[in-house]
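Up next, chain A:
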Amino acid sequence: MTYELLEPIFIISTALIAIGLYGVMSKKNILKIILSLGLLDTGVNILIVAMGYIPGGTAPIENGNYSLYMDPVPQALVLTAIVIGVSVTALALAVAMGYYKKTGTIELDKEGVMKW
Partner candidate 1 sequence: MVSIPPVLLIAFPLFFAFLAPLINMVSKKAVKPYTLFVLLLNTLFASIIFLNVSSGGVIYEQLSGFYPPIGILLSVGYLGAILALLINLLSPIVYISYFGDAKNSVKFSMLYMLVTASSTGIVITGDLFNMFVFFEITAVGSYGLVASMRTKKAFEGAFKYIVLGSVGSAFILLGIATIYGYLKTLNFYDIALRISSMPPTARLMAFIFLIIGIGVEAEIFPLNGWVPDAYEGSSHRVASFLSLGPSKAGIYAIARLLFTLIPIMGGFELALLLGLLTLIIGELAALKQKEIKRMLAYSSIGQMGLILVAFSMDSRMAFVAAIFLMISHAMAKSLLFLGTRNYTVGSLKNPFVSVPIFIGVLSIIGMPPFPGFWGKWYLMVDMASQGFWTIILLVILAAIVEAVYYARFLFKGTGTEKSEGISKSEMTAIVILALLLVLVGLFPQYIYAPAVNAASSFLGGGP
Partner candidate 2 sequence: MNHENWSKLARIMSKRSLWMIHFCTGCGAMEMPPVMTSRYDMERFGMHAMATPRQADVFLVTGYLAVKTLKRVVQVYEQMRDPKYVIGFGSCTINGGMYWDSYNTIKDLSKYIPVDVYIAGCMPRPEAIMDSFLKLFDMIDKGEAIGWQKYHKYYDQYKRNQRMAFSYRLDEVKDIKEDDKE
Partner candidate 3 sequence: MVNYIDLTIQILVAIGVTALGFAIGMLFNGIARKITARIQNRVGPPIYQGYIDVLKLFTKKTNISHGWIFDLAALFSVAGIALAFLFLPVAGVSLLSGEGDLFLILYLLAIPALGFALGAGASGNPNAAVGIMRALMTMLAYELPLVMVIIAMMVYYDTTSLAVIVQKQANMHWAIFIPVFFIGALVADMALQGMLMEKPFDIPIAPHEIATGPMVEFGGKHLGALMLYKMMGIVVETTLFVDLFLGGGVILSVSQFGWLAYVVNFIVWFLLILFVFFIALLINAVFPRFRIEQALKFYWKYDALVGLLILIWIFVGVTP
C-alpha cells in the first residue's frame, strides 16, 4: 500500500489533533474548549477517511465499470463519528448554556470549580 501520498493528510490531521488537545488543555473558556473538541474530532475523522483512500479509486458505488474503489467502511465510520460528534457538540453547547444561566459566565474558573 502506498502511504506516501497520504503523508500531508497525516500531518494535517496530527496537527489538528494537537491543536485540539492544546485547546482543551489550556483554555478556560467553555466555547473555546468546545471548538477545540471539534478540531480534535475533525482531525481524527480526516485520518480515518484517509485510511480508506486508494489512489485512483472511485467512490464506492457499485456500477460495474470500476474495479478499484475506495474502502467504504471508513467512510461509514466517519459518517457515524461525525453524527456523534455533532450530537456531543450540541449537548456540550446546551450544557454551556445551562452553565451560563446558572453562573453568568462561560469561564471555568479555578476558584469556583469542584475539586479535591
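As a selection rule, all candidates are chains of the complex that A comes from, given by their letters.
The rule we apply is simple: a contact is a pair of C-beta atoms (placed from the backbone, for glycine too) under 8 Å apart; a residue touches a chain by one contact, two chains touch by 3 or more; residues count from 1.
Predicted model only: the values in this text are computed from it and were never measured.
Student: Consider chain A on its own, then decide which of 1, 2 or 3 touches it in this complex.
Tutor: Every other option belongs but stays apart; chain A touches 1.
Student: Taking the touch rule as given, give the residues of chain A at its contact with candidate 1 in the complex, in rising order.
Tutor: Of all residues in chain A, those touching candidate 1 are 17, 20-21, 24, 30, 33, 37, 40-41, 43-45, 47-48, 51, 71, 73-74, 77, 80-81, 84-85, 87-88, 91-92, 94-96, 98-99, 102-103, 108, 113-115.
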